[in-house]
Structure formats: C-alpha cells, structure tokens
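Here the complex is missing one protein chain, while the rest keep their positions.
Every chain is named by a letter (A and B) in the order it is written, and numbering of its residues begins at 1.
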Amino acid sequence: MQKIIKSIIVFLFIFVLLVFYNSLNRETNYSTDYLVGNKLTNINLKSFDDNKIYTSEDIQKSRYTLINFWASWCAPCRIEHPYLMQLSKEKNLKILGVNFKDKKINASKFLNELGNPYYYMAKDTTGKQSVNFGIYGIPESILIDNETIVLKKFVGPLNKQNLNDIKEIINSL
Amino acid sequence: MLSNTGNFLLFINIFLSFLIIYNSFKCLKIKNNLIFKNIYQISLLQSTLVLICFFTLTAAFIVSDFSLITVYQNSHSLKPLFYKISGTWGNHEGSLLLWVIILTIFSFLFLIFNKNHSKSYRLYTLIIQNLLILGFLFFIIFNSNPFSSISPIPKEGLGLNPILQDPALAIHPPLLYIGFVGSSIYFSAAMASMISNYFGSLFAQSIKSWVLISWIFQTLGILVGSIWAYYELGWGGFWFWDPVENASLLPWFAMTALLHSLLVLEKRNMLYFWTIILCLMTFTLSVTGTFLVRSGILNSVHTFANDPSRGIYILIFLSLMIFASIYFLFSKYKPTNDLINSNSKETFVLINNWFMMFYLVTVLLGTLYPIFTDAISNNKISVGPPFYNSVIIPVVIVFLFFMAIGPQAKWIKNKFSNLRSTLSILSGAIIINFVIFYFLKSYSLISNLILISSLFLIMSSIFDFFKKSRLSFPRIISHLSFGFLILFIGLNHNFSVEKDFNLKLGEAKKIDNYEFALLDLKLSQENNYKAVVGKLEVNNSNTMKRRILYPEIRIYDNPQTLTYEASIQTSFLGDHYLTMSNIDRSEYYNIKFQHKPLMIWIWISVLLLSFGGFLSLFKNAKNN
Partner (left out) sequence: MRFKILLIIFFLNLNINLHANELVEESKIHKNLRCLVCQGQSIADSNSDFALTLKMVVKDLIDQGKTEDEIYSFLSDKYGDWILYKPKINQGNLLLWGLPYLALIIGGVIIVFLIRKSSKKA
C-alpha cells in the first residue's frame, strides 16, 4: 500500500514537471484556432450602400468567401489592402468587406484611393456584429466555404504567406 | 570595470561556497561538538562579498554604466536617483542577485544564532543552503549574468517601465524576497534535520524565528504589492487573482500552516513529518512561483520580460529540489504515534492546516490548470476571480468560526465549558450584522455569513484578550486583525459604489446621488513624462460634499508608454477613486468613479496581522 502511494506521488511530480517543460515553448496568448471548422450562423450584415441585408444565402452562392473586417482609421488595413486587391481577381473567391466602426465618407475615400477589392460591401457601425464572427481587433479575415464553415482565420494584416495559403486552398479543387 | 569586479566577485563566491561545503564535511568527521572557526569566517566573508557584489551593480545603475546589458536595458540616465537604485532589483538579473544575498545572509545568521543546537544538524543545514546558493550562482553566471557587458557601449539606456517607477514597487521585491527566499533556510534545515536525525521540539525551536521572519515579510510584501496594484493599475481593485499574485500567496499559505504546526511540534513533540513536509513545501512553492513568473508560461498582468532558457534552468533546479525532498522523506519516514484529542489545541492547529491546504490546493490548481488544459487538450481557458471567489469564500466562513473557537481550547485536552459565552458572542455578531444589513444596505446571503463569521472572530478575540494572560497577545493580535481584514473586505465589497460614464470637456452628468463635471483639462510637462490632467468635480447630494479630483493620463518618454493615473482621496471612512481614460476616435473621456469605504482599514488590518507575527518573534527571542 505504501509503495503504491509513494509511486503515485513520484509519478504525479514527474507528470507536473513534464507538463511544465512541455509548456515552456508554447504560445501563452489568446489564439483563435478553435474557430476553424466551426460553422458561422446568423449572418446578418447591413449593406454598406443601401438597405440590403446580407445573409448566409448570399455567401453560399460562392465556392469560397473571405470575410474581411476593415476600417479607414486602421493603419494595418492599408498594409494588407494590396493583397486583398490581388485576391479580388481570383475566380473561386468572393470577398465580403465589413466596414468596422467607421464613417461612410472616410471609408469611401479610403476605397477610392486604394481600390475596392470587395464583391459585397457591408458595414458594422456599432461593432456589435463583429462579435458574432469572433472578431476582437481589426484587421481580421475569415476564410469560409459555401457551407459557411471556417477554413482559416487571420488576425492582423494579411501578408504574402497568408495570400499564398488562401490561393492554395481556393484553387485546390 | 564594474563588469569585471562583479564577475570576479561572483566567481569568488562560488569558490567560497565550495570551500564551506568542503570544510563542513571535514568538520563532520571530527567527533566533538565544535564547528571550525574558519567555517564562521568563510560564511561571514561570503555574505560580505555577495553584498559588495550587489553594491557593485547598484553603483553601475547609479552612474548609468551602460556597458552592462542589464543597466542598458533597464535604466536611463535621466531617471530619478531613487529609481536608479531600485532598478538594481527591478529586473530579472539583479533580482537574482538579491536572491543570493538573502540565501547567504540567512545561511550565516542561522549558523551563528543556533549555537546551542547539534553540530551535525547545523553543518548539514549549512551544506544544503550552500548547495542552493551554488545553484543560483551558476544560474546567474551561465544564464542571467547582471554583469554581462555590451559593446559598443550604448550612449543611452532603454529606461525602466514607468509603471514600475513607483515607491511601493521599489520596496515590494525586497520584502517579498526576504519572505519567500528566506524560506530556503528552513528548507535546508528540514533536510538537515532528516539527515542528521535531529528532530522534535529542538528542531522546531531552531527554525521558529526564521519561519516568523519570512512570514512577516511575505505578508508585508503581499500588502505592498496590493497597495501598488490598487493605485497604479487604476481598476480600483487590490487583488486580481492573477498568476503572479497567486505565486506570492502560495508560499504564504504554506508558511501560515507551518507557523501553526510548529507550535504543536514545539510544545507536544508531534506532527514532525508533517512539519517537515510544510518546510519543504514552502520553499518548493517559492521556486515554483519563480519558475511560473520568470519562464513566461503563464499569461499575467504583471509582465516580466521572460525567456524559456531561464525557465529550463529553474525547472531543472526545481526538479532536483523536489526529488531530493521526496527521496529523504520516503527513506526517513516512520509512522508516528501522535495522540490527538478532539477539542485540544492540537486539533485546532490541524484544522488550521487543513484549511490552509485547501486554499493552497485551490489557488495552485487555479493557477496551473490553464497550463494543463492547454498542454493536454489544446484548450485555452482562463481561471479568474469569479472562480476563486466562488470556491474559497464559502469555506472562509467555516474557517473563521474555527479560528475563533480554536484558541480557547487548551493543550492536550479541553472541555467545552464556555459554550455559553461562545453562543452569546455569536448572537452578538449576528445582531450587529443584522443592524448593518437592515439600516444601511442589503447584501447577499454569503456576505451576511462572511460578516457574521468575521465579527464573531473579532469579538471572540477581544473577549480572549481580557481573559487570557499576556502570553497569547501576539496570537490574539494576528487573529483579531485577520477577522478585521475579512470584515473590512466584506464591507468594502458590499458598500462600494461604482459609476462608469463618458464625459467631454465642460460637460456635467448626474447619476443617482452624484453629479460629475469635467471642468478642465491641462497639459503638463514633467521630468520624464507628459500628462493630461483632468479636473473633475464630484458632488454628492446625500452628504452635500463637493470634491475635486485630478486624474491623469501620462505618456512616459523612455520607453514610451501610456498610463492612467488614478486620483485617490483617502480618509478613514473610505476612498474616492477616479480614473480617466481617452476613448479612441472621440472627444469623450471615459470616467470611472468609485467610492470604496474603509479601504485604508484593509491595509491597516494586514499591517496589524504582520505586527502580530513581529510580537511573536519578539516573544520567541526573549524566551530563548
């Protein structure tokens, strides 16, 4: 009996120390990996220009959709914009831009200046809709398929690597 | 120059540690009860040199010698002198040097203050303590050397994080370190006690003062840390159950348990192995805490610059400590025939230990659990204040009741003759709570119970004070102040008023019985920061009092950081606490106003708590 207790104690400590060791090189900050594979539901976005509402049905029309949250006041959004412009030329992909907590005049000016990569344009003036997409800071982009299942999520501005990843996924079939 | 001096001193210290260990073993072979004179001398020399080594680093900070990486990374020539000095231990490398100072000085003092204890016990303590010292010296030299130089020599330093430029935070680390690094000495003593078969009440006597000292400083360290968090973080709270805070609380629980079980070991010669386990546990938890904080495997408010290579070193050190402890415990463990009667003081000490272990397990689990879920199931979770509050608070209520009844029990056996007085004190507590509840404000069931139990403890302690001899005075003070602490936290929690709103310049707003107006915004240029100072008028229509508060938004220069300084008006009745912060893309400012009743009494209670420990230390020194 005593032996069993002793070995349990020793194993417990070894286990704890191994977990510590294992965690040393882990990222401790928040990440959004859990979102991949989830289905987005209750999509309900107001159009940027008129009173149209975009829902899941609109998104299901395209094989792939990239939902991009952006604003004219967001500096990193300018950095990723050229990549979005490149992606807008892809056949299998439609980009849904959600203008986040922004003023319409500023947003239009931003697009006039840098080009408009968006197939659909929606707005989220209060930021409340973004919560439905698990957004916590912009720019963020979510790649979904025609069943609104999340394939990949990008936090922060898109870069060259992300661009290639997206191209690879949408051209894989 | 300073770099070479420092490095040289570090190497000399390693040599001295080896010399002490060598001489100690040599001395152990001789069969008399005398310790070589040169062991005392080397030990004294070692302490002195470590201090000099530390002052060398301090000097480098004072003269802003940026040829040292540590100074370059953590200081700036324009920093006020006081913060240059406190900068010595405000960083990882320098704080390790502080570790070594405490390890060596405690080692030396333990050696000279325990002359009437057995020779082999003292020598083994010295040997083990020096092994710990060596461990940290190697860590310093190979991984975190404060004397590493940099070339070319930078013209200017990077500066100290502004939220660390604060008087409370300058004294916080030394206090806390004396607490938890100090616990190393009874770790060593516990090991030595097992190796040299020196146990029982003599062992208890030899470490009692050291446990008290570390406990007092740990308590004060935690207090200063909380005060700092209260006014610097600007959220109005003083305890966030953050991993770094928990790391300082864990050894405190173990020390408190130890403090009580030592009494039983001293007076009744029982619970020897349990006491040993607590001794080992305290320092092990201290090192574990250091590991968690420095390796960066936890996500915390109190960010330390961290890197995994430090983690791996501390982890190896920790593993060695743990397995050595386990090895000696297992090989020396014998079942004992402790006779414990219910209603005796022993039982209540055990009950204290029981609750302390519960708190410890809860806090340890809460702190480590996210690491485990992440490592095992890749699921990132958070464990925060609502968890700790809901698990711990209900148990605290029962704990306070035991704490009130316990001291009335006598050693060995006791009959409950005083049931009547206990009941009348209890009904007194309930009536007072009812009065507060009925006439002032209603609060939840659990708050009711907290207030009743803490009032019960307070009243019992006061009752005790008039009944007992002066001998138990330190204990009464500590128990009384713990009761006050919980009472004030409870009242503070239930009677706090919080208002959160947005204002722009010149605007006024009325919320309930308060009226707020943002009268003015001023820009000010200080020595090392720029600030926007708001002038806010707060009118309370209930008390007809008008207050002006001056919250600040500061932009520090080196390194550039934005901080929000709360404006606090303290009185014995309560604090008025106000923070102002800018809202992005808007002319409005977010204002958070809080009225925190009896805040200052929370601090005073903790101060009194440690004062109880101090009295006990005094009493103990007088008796020996």
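The rule is simple: a residue touches a chain if its C-beta (ideal position, glycine included) is under 8 Å from a C-beta of that chain, and two chains touch if they have at least 3 such contacts.
Worth saying up front: this structure is predicted, and the values here are computed from it rather than measured.
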item	value
Sole contact to the chain not displayed, among B:Asn4, B:Thr48, B:Ser309 or B:Ser390	B:Ser390
Residue, one of B:Asp65, B:Glu93, B:Asp242 or B:Glu565, that touches the chain absent here	B:Asp242
Selected residue (touches chain absent from view) among B:Leu109, B:Met357, B:Ala517 or B:Leu615	B:Met357
Missing-partner contacts on chain A, residue numbers	30, 32, 34-35, 38, 101, 126-128, 130-134, 136-137
Contacts of chain B with the absent chain, listed as residue ranges	235, 237, 240, 242, 299-301, 303, 337-342, 347, 350-351, 354, 357-358, 361-362, 365-366, 369, 373, 377, 379-387, 390-391, 395, 423-424, 426-427, 430-431, 433-434, 437-438, 442-445, 448, 498, 581, 583-584, 590, 592
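Operating definition for what follows: only the chains that are shown with their structure count from here on.
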item	value
Distance between the centres, which are taken as Cα means, of chain B and chain A, whole angstrom	42
Parts of chain A lying in touch with chain B, wherever the complex brings them together	6, 9-10, 13, 16-17, 19-26, 28-31, 33-34, 73, 101
Parts of chain B lying in touch with chain A, wherever the complex brings them together	291, 295-299, 308, 311-312, 315, 318-319, 322-323, 326, 330, 368, 371-372, 374-376, 378-380, 585
